[in-house]
Each structure stands twice: as structure tokens, then as C-alpha cells.
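Can you keep this structure in mind? I'll have questions shortly.
Here the complex is missing one protein chain, while the rest keep their positions.
On to subunit A.
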Amino acid sequence: MADTPLIELIDIKKQFGPVIALNGVSVSVMPGECHCLLGDNGAGKSTFIKTMAGVHKPTSGEIRMNGQKVDFANPRDAMTAGVATVYQDLAMIPLMSVTRNFWMGREPRKGWGPFQFLDMEKANQVTLEEMRRMGINLREPDQAVGTLSGGERQTVAIARAVYFGAKVLILDEPTSALGVRQTANVLATIDRVRKTGVGIIFITHNVRHAMAVGDRFTVLNRGKTLGTARKGELKPEELQDMMAGGAELAELSSSLGGTI
């Protein structure tokens, strides 16, 4: 791991009118690191990643990439700088083929002048290859995304981001709607991507998913950072308590037989 973080957000504050959504959040990601961002609903996770992705401009605070201060005016800026976001709803079109989704907006072409046609051969080949690297063997590259499972769709979205040069990959609750096995597949994908040197910010509210792949953990609560811990410094139960505000949950948990 290098010393300079790929991306570093320092003391980010964000206000929407009178509402303080973020009140001083700092997070950084090293190359090849998976930084888990935990927090209950309303903790400010979404606002925070949207700030990182260039959707919101922070009210105060600083974003640095490779040590340099940057300003993202819009999501395109962030994408050009190598910050890619895979949102929960994925931005995949189920009616279209995997290949067509994979290349959407950046289709490879061959030919000249007005006669530039899609290079489907290359598109299919790269898609198959990239998907195989992520551990998914497609039946055929022109099968519709709608025929894929939720986990596989996540993987297509991740593979697409990585292929198009993402250095920092923000995953917004990629496992929240998935079954057990599909979750395992997505976590395996995250692991694979991390090993290529991409920095990952993994948003989740599931402590077990975070523990499975995370190198560092930051817990957000009510717009503030409750703290950042390295792997092994915290027990899952402690993380869980931090997320939900400790005492109350403990009480609730015991009334439910200690299973949360």
C-alpha cells in the first residue's frame, strides 16, 4: 500500500438549508484498500458518497486525489478523475444485452466518416473477458441483462466501472437486495477488484458483509464520523452498536433474544 491515499475527504460538511446532513466527515482510501462506510439509515451515507461522486458540492471541507486538492463540478468531472459510482439501482437496462449495457455511452466503433459502425466483435470479446475475470461465465454476450441475477448485474456494473478506468470505486449498498449466495459472489468480486489496486468505498449497513471484505471501517452517525478502525481492532458487535447508537439497540436486542 502506498502512502498517499487515492482519495481523501477531509472534514466534509454539507448543509441543505437549515439541515446539516454532514457535520465534519473524513475518510480516505488507499490503493487496493476496501474502506467500509457503515451507518444506519439517515446517517448521511448517501449524501457523503454523492459529495464524493460530484453530485453535491460540500459546504466546507476538502477533497484530495493523490494529494492534490480537487473540485468536482459535476458527476462527469468525478468520473473523468477516476471516481466511479455503482448506485443501488445500478444504471443497467434490463432489456438490453450485457454487451450493449457494458459499453453504453462509450461504444467502440470502426470505419470512417459517416460509416462508423459498432465494433460488436471487439465489444463482445472484451465484455466476455471482463466478465470472466469477475467470475461470471456468460452464456453469450448478447443475452439480456434482465436474465442475470441481481448479483450478476452488480458485477457487470462493477466490471464496467473498472474497465473504464475507475481508480476509486464507490459501491452504494451493493449487497442490500441480494440473497446469501449472490452476496458472497459480489463480495468475492469486491475482493478481486481490490487486488488490482483499485480503492473501494463500500457502503453498507450490514456489519457481517463489511467485516468480510473491509480493511478499514468508518461509522457514520447523524452526519458525523464516530471513528475509523482497522480490521481486527473492532468486534462486529462493537461496530453494530456504534452504528445504531449502542444502548438502545442492546436493550432491543436482548428483548429479541440477542439476534440482531
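Here, contacts are C-beta pairs under 8 Å (C-beta built on N, C-alpha and C of every residue); 3 or more make two chains touch, one makes a residue touch a chain; residues count from 1.
What we mean here is this: contacts and distances are computed from a predicted model.
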item: Chain left out of the displayed complex - its UniProt protein name, from "succinate dehydrogenase", "Glutamyl-tRNA(Gln) amidotransferase subunit A", "Polynucleotide kinase-phosphatase" or "Xylose transport system permease protein XylH"; value: "Xylose transport system permease protein XylH"
item: Residue, one of A:M92, A:V126, A:V193 or A:L234, that touches the chain absent here; value: A:M92
item: Touch with the omitted chain, as defined above, among A:R64, A:K122, A:R192 or A:R222; value: A:R192
item: Residue among A:K14, A:H35, A:R100 or A:K167 touching the omitted chain; value: A:R100
item: Residue among A:S26, A:N66, A:Q88 or A:S149 touching the omitted chain; value: A:S149
item: Residue numbers in subunit A that touch the chain omitted from display; value: 75-76, 87, 89-96, 100, 103-107, 109, 116-118, 120, 132-133, 135-140, 143-144, 146-149, 152, 184-185, 187-188, 191-192, 212
